[in-house]
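Every protein chain of the complex appears in place save one, which is left out.
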Amino acid sequence: MGVVIFVIAALYTRQAGTYAITFGDVLGPTVFPIIVGIPMMLLSASLVVFPTGQVDWPAPQRMWRQLAALAVLVGYTLTLEPLGFPLATFALIALIGIILGGAPWRAVLLGAIMAPALWALFDQLLGLPLDFLGELFVAD
Amino acid sequence: METLSLLGQGFVIALSPLNIGLLLMGCFVGTLLGALPGLGPVNGVAVLIPLTFAFGFDPTSSMILLCAVYFGCMYGGRISSILLNIPGDEPAIMTTLDGYPMAVQGQAANALAISGVASFIGATIAVIGLSLFAPILARAAIHFGPADYFALYILAFATIGGIAGVDPRKTLLSAMIGLVLATVGLDPISGVPRYTFDSFHLYDGVEPIVALVGLFAISEILMLLEKTLKDRPKAIPVGSWLPQWGAIWRTRWAMLRGSGVGFVAGVLPGAGASLGSFMAYVAEKQTSNKKGTFGKGDPRGVAAPEAGNNAASGGALIPMLSLGVPGSGTTAVLLAMLVSLNVQPGPLLFERQPDLVWGLVASLYMANITLLILNLPMIGIFTRLMMTPTWALMPIVAAVTFVGVYSISNSVFDLEMMVFFGVLGYLLRKLDVSLVPLVLGLLLGGDMERNLRRAMSISDGDWSILIASPISIGLYILTAGFLALSVWLAVRDHRQSQADRLTEG
Partner (left out) sequence: MIFRMMTTAKIGAAMATAMTLTALPASATECIAPSNPGGGWDFTCRTIGRILTELDLVDGNVQVTNMPGGVGAVTFAMVASERPDDAELIVATSTVGITQIAQGRYPAPLDSMRYLAMLGADVGVIAVDDDSPIQSLEELNAAMLEDASAIVTAGSSGAGGWDHIRLLMVADAAGVDDLGAIRWVQFDGGTDAVTQMMGGQIDVVSTDLGEIAGFVESGDIRVLAALSDDPIPAFPDIPTAISQGIDVTGYNWRGLYTGGDVTDAEYAAWVEKLETLYNSEAWQTAATQSGLVPIWRGGEAFEAFVREQADVMEEISRDIGVIE
């Protein structure tokens, strides 16, 4: 990880140098990123040379479940606007519930209760508008 | 004496049936909004502003409602910090450090009670400070120049190494990642877009609440998934549903110290509640962490930051009312509302609108008591929440955070950022890197940079301005003292553990 952060810090510092100082701005937009970037490079380099701690990465089958969960989360961001809030949220709660090891019928039930409940809480009670039906269902 | 009679008049105003009703509603809604991860006091207050217009409340009643929401959020933010390890809003991040470990050890009820009482003490001390010294404090705060703010942030970041984690280098690195993220977006001084990769979504920078819930909530789900079903506890055992009063009493000094530190941070415009709770935690850890229990569920590690953040949010009302300078995001919203109701905050507000000021102060006293009464009985209910099985709890938490963020910004991009931060948070946690410094870096980085650049603009490029004022010199001495103390303690602990090993062997 030290290596990754070192590379990012180096790129960050390099990029900082490209921001031009504009009229009437003494320090300009470049100095602060450099002040942060250089010690960051030093620190990450020291972690590469003198590492501490050991990481047990999860076994491959666990990793699959994590990837599945991420896929559901990303899927939610993609389906929220087309499907509308309650449907997408129902899928999110049910699927994450199943991935976390809940019995499928219970997870589905939970999603079926909580998705409309959350919609009601935010849209109706707190007055934060959320589309009930997504773009797919609403004809222009 | 004059203050007392003015305050008396304030209570007369605050005790009207309408104002009491608004107060109760504000406290309840505020606690709810604060407890939901993804919704903080800024959103909470902003959401209710149209309501005050719709009913045509006068400025005093509107302020009573909104300040009750504000204080309620500050009380509520701690609940999910303690129970779920997910801060409900930005200032509540420090509470995760000791609050969640306490909950895991079956002390959830105590942690909630201590934080509730600490919130009450912190906020009450701040309101007393507000009613007695507001104009004087505001006059003192203006002598804090850009170079002094920069010194204050240096102090904050120098002490960050001590807050958590095994390796101080990793903690510092985490803070630096936060600072890096804080520079993303359009630079307000020069107008240059930085690290935006030509995406307009990044022009406004990284929204702290998005990073916060992503780092904590999403990464928590990923952490849970890597455990096998067997070794994951179904639910955390609850030691007791009722808090022990003795445990609360033992943290009294931590609460008072935290309140003092937080209040000072709040009075300084721009520092705000997050800095208040952070400084309160670090100060408390430095004074009383004799046995190395901080970060492992020390009740004082819950009491100090909670007292600190509530004292800071009360203190932030001082520069807002008497100078018209918002000390935090929430006070900026309150200020906007006052201005649109034709009330001009500033040096003449206390003379011209005594009804508003003292009615508000009186209702803040009442809001504190209400919140304490409201929160203590709810402890039993909230601790039972801990017994909800993970498969049911976490999907709901994920859904609430997504909705909370989306309902405010209406931006799918923000949700994608949340997932990104979830993965980042997961990787960093696996690598033993504490996430708290990252969030602090993100929250404070922008102001730190701007104040450095302002100082340099004032001096026309002469770096010596950074150590030119007595305030900044004092802060640097404090920083040096803090670092020296940490090094000394570390060396002593090292020797101690070596000696232990020798005797054992």
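Think of it as A and B in the order they're written, each chain with its own count starting at 1.
To be clear about the criterion, a residue touches a chain if its C-beta (ideal position, glycine included) is under 8 Å from a C-beta of that chain, and two chains touch if they have at least 3 such contacts.
Please read all numbers here as calculations on a predicted model, not as lab measurements.
Trainee: Out of B:T60, B:S190, B:S219 or B:T479, which touches the unshown chain?
Mentor: Of all options in B:T60, B:S190, B:S219 or B:T479, contact with the hidden chain holds for B:S190.
Trainee: Which residue, B:M387, B:I467, B:A484 or B:A499, contacts the hidden chain when the whole complex is considered?
Mentor: Considering all chains, including the one not shown, the answer is B:M387.
Trainee: If the hidden chain were put back, which of B:A336, B:V419 or B:L478 would touch it?
Mentor: Selected residue, touching the omitted chain: B:A336.
Trainee: For subunit B, which residues touch the unseen chain?
Mentor: 25, 28-29, 32, 46, 49-51, 53-55, 142-146, 185-186, 188-191, 193, 200, 203-205, 269-270, 319, 323-326, 329, 332-333, 335-337, 339-340, 342, 344-349, 378, 381, 384-385, 387-388, 392, 450, 453-454, 457-458, 460
The working rule: only the chains that are shown with their structure count from here on.
Trainee: Hey, which residues of subunit A end up touching subunit B in the complex?
Mentor: Of all residues in subunit A, those touching subunit B are 1, 5, 8-9, 12, 15-16, 19-22, 25-29, 31-33, 36-37, 39-40, 43-44, 46-47, 52-53, 55, 57-58, 62-63, 65-66, 69-70, 73-74, 76-78, 80-81, 85, 89, 92-94, 96-102, 106-107, 110-111, 114-115, 118, 122, 126-130.
Trainee: Would you tell me which residues of subunit B are touching subunit A in their complex?
Mentor: Residue positions touching the partner: 33, 47, 50-51, 166-167, 169-170, 172-173, 176-177, 179-180, 183, 187, 189-192, 194-195, 218, 221-222, 224-229, 389-392, 394-396, 398-400, 402-404, 406-408, 412, 415-416, 419, 422-423, 426-427, 430-432, 449, 452-453, 456-457, 460-461.
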